[in-house]
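One protein chain is absent from this view; the other protein chains keep their places.
In order of appearance the chains are A, B, C, D and E, and numbering begins at 1 in each one.
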Amino acid sequence: MKVSVFRQTHFNAAHRLHNPEWTPEKNKEIFGKCNNPSYHGHNYELIVKVYGEINPVTGFVIDLKVLKDIINEHVLERFDHKNLNIDVEEFKNLNPTAENIAVVIWNILRSKIDSHLELTVRLYETPRNFVEYDGA
Amino acid sequence: MKVSVFRQTHFNAAHRLHNPEWTPEKNKEIFGKCNNPSYHGHNYELIVKVYGEINPVTGFVIDLKVLKDIINEHVLERFDHKNLNIDVEEFKNLNPTAENIAVVIWNILRSKIDSHLELTVRLYETPRNFVEYDGA
Amino acid sequence: MKVSVFRQTHFNAAHRLHNPEWTPEKNKEIFGKCNNPSYHGHNYELIVKVYGEINPVTGFVIDLKVLKDIINEHVLERFDHKNLNIDVEEFKNLNPTAENIAVVIWNILRSKIDSHLELTVRLYETPRNFVEYDGA
Amino acid sequence: MKVSVFRQTHFNAAHRLHNPEWTPEKNKEIFGKCNNPSYHGHNYELIVKVYGEINPVTGFVIDLKVLKDIINEHVLERFDHKNLNIDVEEFKNLNPTAENIAVVIWNILRSKIDSHLELTVRLYETPRNFVEYDGA
Amino acid sequence: MKVSVFRQTHFNAAHRLHNPEWTPEKNKEIFGKCNNPSYHGHNYELIVKVYGEINPVTGFVIDLKVLKDIINEHVLERFDHKNLNIDVEEFKNLNPTAENIAVVIWNILRSKIDSHLELTVRLYETPRNFVEYDGA
Partner (left out) sequence: MKVSVFRQTHFNAAHRLHNPEWTPEKNKEIFGKCNNPSYHGHNYELIVKVYGEINPVTGFVIDLKVLKDIINEHVLERFDHKNLNIDVEEFKNLNPTAENIAVVIWNILRSKIDSHLELTVRLYETPRNFVEYDGA
């Protein structure tokens, strides 16, 4: 029996949407208030979904304490209370849109979770704007 | 990389469930309190999901401001603070169940969003009763 | 020891804001979309707060099952899946604003709950617009 | 047109994670605080999803009142305000992890819902830890 | 300037409502399903409110990290993943109703927080049933 297991967590970060190849006017036109050069920020809510067989000995697909520790060490330690554009290596040359943040987090977690488990990442930038990525 | 992008919004509307080909007794039996001839209403929460490739120049699947404007103009302007049975053309001859409202909204939005983007509509009639339609 | 006890419940209703002594233009100017003559509606969330001494024998201020039954019988039976303007006696000559609905519900409940218990009613018309009345 | 219909409900239960074939030390190591021999508990939130064709006569995939009654009779009556390990037959020899509870509920409901309708069960053990099972 | 500061946290616990001086029938009549001798449980949400002057040097009424540590050490360590009736000293002879749990938590915290700060405790037993105590 294959079950999806979800763990929701969060991090608070500053960011700015910006394309350095565009003029300031073009950046303002496309990214609007999100282009503010002094940054703004969000309480990001992150839901990590892991899909696989139930281990009949434990009754777990994955021990949620283990999953929580992986997320804490590899995502929250690097993203929480940070400025994504300045402090997080992956966004030095990548615009930190919700889409791109979700892909970056998925890539980080994919290498830490057993490959026979499927992985999906959902990221809420606000309660009304969110994205989901499953490696497709 | 293909990502799902979600935009949640809401509208407040009155409606009534009713099949004009049935007797009042049959309507009462099937639709219960929802058949009240003077209507009742809901705060509908609408989540529109768009799935497609990330544009590498913007980092967006779709600009959420653009998506928001499409929803506002084509759905909220016509549904918000309305009586669905009386004020909305599509329900003149269609029972405004949550299922049918979701299909109507999907059809409206499908014609306004690029065809290479997949579209799914989730509609909450109450926090505990909701539906989802993806054109299947 | 005096404790506040809260019970949250909900009802779905249609309504319309309207002052019959005004012109249609004045009604439209003041009440905007809420003046739609064919009504709109809401999922109202109702929180009833009762404040008083803990009964040392039961450990209750008030048995929440009893409070729930009072709310069901005297409020929900009369308000749920109704049109407030048409179906609820109290709004025949009273504009069903959130403020007035809260006062009406408070008056209904005040007569059903022991007078040594203090009563407050909070009513959410939407998750972002709400009111509270305590008999002051 | 095929639509998913969701009904969310809840039950409050005690449970304990435990593998009787392990030593107390091994149980403590794997299940941590969840192994407490005097039990702990949760407000479980249950979302039942039913997917199928809209009935053109009613506008329903399934009458949510019917679905609600099925869930009440076959799940809530047996799980709500219970100790899952002690009071619920299915967990006499099955560890009541969220994964296993979801599978048990899915099996119960599968036999009560028309086979042409697809069924998925989502179970929140806490707002941040949840699972989903669709019979796969 | 006096400001209220709130910290919300949670614990998962089993409990049973029971008055040992009553017959089983009387207990069943008053406490209903909550009297189940094998216990049931809840995800309790706890909101601690501290009211006092803003410290002009820090801009804090109380450092929320300090408040969080106090709640963790003195409440969560003792209540989380426990059976309140069996594992928590204060309920050996006190019925663990939401009202009594809130008073017990308030008394625990009152002795750990500076006396010039006012203290209020709100406890959600479920999202719809909750209580509040401020020492009155």
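Basically, contacts are C-beta pairs under 8 Å (C-beta built on N, C-alpha and C of every residue); 3 or more make two chains touch, one makes a residue touch a chain.
Only a predicted model underlies this, so the values are computations on that prediction, with no experimental measurement involved.
Among the chains on display, the ones the left-out chain touches in the entire complex are A, C, E.
Contact between subunit A and the absent chain runs through residues 10, 12-15, 33-34, 36, 38-43, 80-83, 86-87, 126-127.
The omitted chain makes contact with subunit C at the following residues, 17, 19, 30, 32, 94-100, 102-103, 127-133, 136. Residues of subunit E in contact with the chain left out of this view: 1-9, 54, 57-61, 63-65.
Everything below uses one rule, namely that only the chains that are shown with their structure count from here on.
Core chain by CA centroid proximity to the global CA centroid: D. Relative to the C-alpha centre of subunit A, the farthest chain centre belongs to C.
When the contact pairs of B-C are matched by residue number against A-B, A-D or D-E, more than half turn up again in D-E. To fit its Cα atoms onto subunit E, subunit D must turn through 180 degrees, a value rounded to the nearest 5. Between the Cα centres of subunit C and subunit D there is a gap of 34 Å. Separating the CA-averaged centres of subunit C and subunit E is a span of 28 Å. For subunit D, residues touching at least two other chains, in rising order: 127.
Contacts between chains form some other arrangement here, matching none of path, ring, star or all-to-all. Interchain contacts (touch definition given at top) occur between A-B, A-D, B-C, B-D, C-E, D-E.
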